[in-house]
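Taking it in order: structure first as structure tokens, then the write-up.
Removed from the display is one protein chain of the complex; every other protein chain stays in position.
Every chain is named by a letter (A, B and C) in the order it is written, and numbering of its residues begins at 1.
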Amino acid sequence: MIRFTTAGESHGRALVAILEGVPAGLALAAADIDAELTRRMQGYGRGGRMKIEADRVQILSGVRAGETIGAPIALLVENKDFANWSEVMAVEAGADPAKRRLTRPRPGHADLAGALKYDRRDARDVLERSSARETVARVAAGAVCRRLLAAFGVEIGSHVVALGGIEAALPATLPVPLDRAADASPVRCLDPVAEVEMVARIDAARKEGDTLGGVAEVVVRGLVVGLGSHIAWDRRLDGRLAAAWMSIPAVKAVEIGLGVQAAHLPGSEAHDEIARAAPGAARNAGGFARATNRAGGLEGGMTTGGPLVARVAMKPLSTLMRPLASVDLETGAAAKAQAERSDVTAVPAMGVIAEAMAALVLADAYAEKFGGDSLGEMRRNVGGYLAQLDERRGAWGVEP
Amino acid sequence: MIRFTTAGESHGRALVAILEGVPAGLALAAADIDAELTRRMQGYGRGGRMKIEADRVQILSGVRAGETIGAPIALLVENKDFANWSEVMAVEAGADPAKRRLTRPRPGHADLAGALKYDRRDARDVLERSSARETVARVAAGAVCRRLLAAFGVEIGSHVVALGGIEAALPATLPVPLDRAADASPVRCLDPVAEVEMVARIDAARKEGDTLGGVAEVVVRGLVVGLGSHIAWDRRLDGRLAAAWMSIPAVKAVEIGLGVQAAHLPGSEAHDEIARAAPGAARNAGGFARATNRAGGLEGGMTTGGPLVARVAMKPLSTLMRPLASVDLETGAAAKAQAERSDVTAVPAMGVIAEAMAALVLADAYAEKFGGDSLGEMRRNVGGYLAQLDERRGAWGVEP
Amino acid sequence: MIRFTTAGESHGRALVAILEGVPAGLALAAADIDAELTRRMQGYGRGGRMKIEADRVQILSGVRAGETIGAPIALLVENKDFANWSEVMAVEAGADPAKRRLTRPRPGHADLAGALKYDRRDARDVLERSSARETVARVAAGAVCRRLLAAFGVEIGSHVVALGGIEAALPATLPVPLDRAADASPVRCLDPVAEVEMVARIDAARKEGDTLGGVAEVVVRGLVVGLGSHIAWDRRLDGRLAAAWMSIPAVKAVEIGLGVQAAHLPGSEAHDEIARAAPGAARNAGGFARATNRAGGLEGGMTTGGPLVARVAMKPLSTLMRPLASVDLETGAAAKAQAERSDVTAVPAMGVIAEAMAALVLADAYAEKFGGDSLGEMRRNVGGYLAQLDERRGAWGVEP
Partner (left out) sequence: MIRFTTAGESHGRALVAILEGVPAGLALAAADIDAELTRRMQGYGRGGRMKIEADRVQILSGVRAGETIGAPIALLVENKDFANWSEVMAVEAGADPAKRRLTRPRPGHADLAGALKYDRRDARDVLERSSARETVARVAAGAVCRRLLAAFGVEIGSHVVALGGIEAALPATLPVPLDRAADASPVRCLDPVAEVEMVARIDAARKEGDTLGGVAEVVVRGLVVGLGSHIAWDRRLDGRLAAAWMSIPAVKAVEIGLGVQAAHLPGSEAHDEIARAAPGAARNAGGFARATNRAGGLEGGMTTGGPLVARVAMKPLSTLMRPLASVDLETGAAAKAQAERSDVTAVPAMGVIAEAMAALVLADAYAEKFGGDSLGEMRRNVGGYLAQLDERRGAWGVEP
């Protein structure tokens, strides 16, 4: 079992993640993680903070001489901005409680529900944790899982397919590797025409003090058939992935494969007919091939061996520079919602975060199916399974 | 913590659920559960089985003299059809293995991935469990949670908003109670015009040996503000609900509130401005009101106190009477997928199942926030929280 | 992950277990489970119920044609005595609430704490679930895990080492298989002299209306080195086993290896020196041997490859025929505790239950380390690990 936990406030001292269950023997350097942290900071439409900070991870444990040792991996990313917030965010009692207090909750954010639930007078106690900055810790932990999956030939990428109402045309085939191709665009979009429009839309929104949402498509290639399971609702991989993606701040929809569109098609057009794979085809689908991938690589809550494809939709950010109507928690008086420094859009970054969440869930699915306390053991077990799949094909009298 | 587990094959002896953590003192009768099982069997477009079976639950434990006692509640629903399958599904060794064997997997179903993963020669070993009949056990367990939530004024309903490509017009306001209003329609649709078209579309699909998917909207009213939490990814209620819904067989998309649509709107049009509630307003939102509900009642992974609204989209069923192309697992030869008796569509039932999953997740969220081993204790704790919310309002100098 | 859940009251309709995560392809028959249920019913000192009932399992799901299919295994054991309790234990409202009511809680039992916690007027609502009859479901589920472990050469047994204050002399070497050898004794004791004394002590206690406790030693042979883990407190196998055993009703102590005795010895006498295994030695300890087994086969929360040895101590049963002082819950008046039909001692049975709990925990530990959705896959992965251990030895220039 691979599991992870995060901690840390947006303007606190640091973000922290503990990732547990990664097999020993995986080569890992801070640079592997920093590369993902950098990807998360990119994207046209980010605010000032992204320019201040260059997130850098400190690996506090679980790695020695460049290799995982099987122990929990603790990752720490300092908030460089903390220097400016040390009084407001001080752990110690005594700081001026009125400073940077937030009592006019932002519609769409956790501010109001959180302040009521946790009975806080200052909604800053909520927003500091509910802030999307928390995803720094997820991306850091996900970067480790990404490395693990790469050892099994799994490649994870994403690209922006809609932003601010502008939908991108999809290329006939997705580039490999997808992550780098998307990163080359300021909005992580593969359609150069849409890209230009998206950038313009962002500029316009910034002027209007408004924010923008969008949709990222996540694509995972190279997964072996049979991850997840149909036998229990909470072992199904579709549910586990949906939970992981829907838990990203501001995400309001998750679609797998055709998603909503599948609901409108007849069965004769909504499934992926099964054929025999050509000799020499990738072994991970067990000798079967599909001309289409409407299921997005998941059938019965299990991977098919085809690419896992999903869309994750994010609403516009809740912090508007031209604030929405709210109520002051102290007085009950109508008031404009408080504004914090924020981005116009974070959709490009959200794709990177969705990749990280996919990596965390899928690495766990590998650990579940294959066990393995060392990379060598996991590799041997995966290899044995691939050979088992080959054998079945062999029984057809066909060369795998 | 309220948790549940299910077991049982589609044509096996019975479906079983164990539901654990329900407080003592809740009035409960088998009829409460049977009513939900009956709702699950309804819907135009179901196949022959629905006519054969009238599912009836046996409460095996956890209830005494008409009241829960705090112990695990075991629920058993016999498969009446088992009489016809007793040889094929026999637990004992010795039955003819060739009988009703499935070696030509259905595209879209768990058959292929499951047979490879679990290394089964007969994909029946997979489909019997991956079948949507498993949801009988979920609906039974969910019915108990529904009763628990009703004790707190929570009402759960759903209606079909699209089926086979036909989209329903939405009424200006949803009827109360929603479940009964929807159940009055053969396709559980509130739009009588669309209803007629949907029925016709089902008839047409049946003739063509095809199947249909669709979308149900789930609505939960009366929830208190602050269920779920922003503090950790796996405590967020949006993620937990998404997992629950996406784990329903054939579901490929989950949208909360505006869902995908929110991604295309500017922030100024995508959030729900906050106002002070009118005197005498429901206490569960803590004295705040929203003119809109674009967030679907969830902000920051927590309930807002407004209605929880989500859409769950289901692809068409994978068993077509005019089967799709497949491959014979034994020989590797191209073949038509095997056909089992099946429905043309199960979208109306899926809404009922989605209600059950919502009930299971939300009952757990109540247990998490309020604890309570008896209904009286839970009620007292909820009451104390409502008074706490009132008090805050009282501080405004406003009569709650 | 292998997990299980149980439900059922002592005099209710049935006990139920759902066991999830057992790989497909394991040969399994009801008789395999019944054999363990029979072992659980044995033991000198049991009351009348054991004579009435011969527990027989019904496998409701998860097994087909004599083999597991990977799906959850639901097991049901009817309470034959239910016929006599159908009114008292009726699920339906309306039965006479005064019948068989328990308001004078038994010291030592869950009655009092449970009635207060769950706010029940009738402590029967508590005792029916807290009764040790619940362990029928554990033994049934454990029997399946036992079969799984047997496929890997793991043998689980137990014997009574103390009963009613009489301590057994230990044989120089334990018989193989241990379970059968112990079962041959009416008190499951390997020391024939102590056995006679124990039987006499039981007879005496019965006359006095008293009850007796005792200690069982659990021994598991054939485990591979490296199950469990040192990396996190809740992955350590010692802790997981301690939880499983301490959760058996009336158990008050768990000792691993030398247990408490180890605390009184110097380090030079408390550990097991490491030597090289002789050529041809069992492969599961990785080429190492120990002349002693003071650690009980667990070091650092992991198996050493030597026998797992632990002692589980059970207090005397809480239901005395000559009852202890109590208080009537209704009136607050001093009163004698209520007596229910009960046994004089259940120590022999407790050993069987402790075996079952060990099987459940250890099967999960195998699933965790080796993954595997089919027995073949798990076997291949275990085999690969054994070869890995051999290889290390091979590097010494020694023939494994």
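Operating definition for what follows: a contact is a pair of C-beta atoms (placed from the backbone, for glycine too) under 8 Å apart; a residue touches a chain by one contact, two chains touch by 3 or more.
It should be emphasised that the depicted structure is a prediction, and the values quoted were computed from it without experimental measurement.
Visitor: One chain isn't shown here. Among B:72, B:305 or B:351, which residue touches it?
Guide: The one listed residue touching the chain not shown is B:72.
Visitor: Out of C:2, C:242 or C:349, which touches the unshown chain?
Guide: C:242
Visitor: Just one of C:109, C:147 or C:380 touches the chain that is missing; which is it?
Guide: Per the contact definition at the top, the residue touching the missing chain is C:109.
Visitor: With the missing chain put back, which residues of chain B would touch it? List them for me.
Guide: 1, 20, 70-72, 226, 229, 231-232, 367-373, 376-377, 380-381, 384-385, 388
Visitor: Residues on chain C that touch the omitted chain in the whole complex?
Guide: 5-6, 105-114, 116-119, 126, 129-130, 138, 162, 164-165, 205, 208, 210-215, 225-226, 229-234, 236, 238-249, 251-260, 262-268, 270-276, 286-288, 290, 295-296, 299-305, 311, 313-318, 320, 322, 324-327, 329-332, 334, 337, 347, 357, 369, 388-389, 392-393, 395-398
Visitor: In terms of residues, what is the contact footprint of the unshown chain on chain A?
Guide: 5-9, 12-16, 18, 20, 23-25, 27, 29-30, 58-67, 69-74, 76, 89-95, 97, 114, 117-120, 124-126, 128-129, 373-374, 376-377
Everything that follows uses one rule, which is that only the chains that are shown with their structure count from here on.
Visitor: I need the common contact partners of chain B and chain C, sorted by label.
Guide: Common contact partners of chain B and chain C, which must touch each of the two, are A.
Visitor: Given that chain A and chain C are copies and touch, would you call their interface same or different according to whether over half of its residue numbers are shared?
Guide: Answer same: the two copies use largely identical residue numbers here.
Visitor: Using CA atoms for the superposition, what rotation angle relates chain A to chain B, in steps of 5 degrees?
Guide: That rotation is 180 degrees, given to the nearest 5.
Visitor: Just give me the whole-number Å value for how far the CA centre of chain A lies from that of chain B.
Guide: 26
Visitor: Specify, in ascending order, the residues of chain B that touch 2 or more different other chains.
Guide: Residue numbers touching two or more other chains: 5-6, 114, 117-119, 126, 129.
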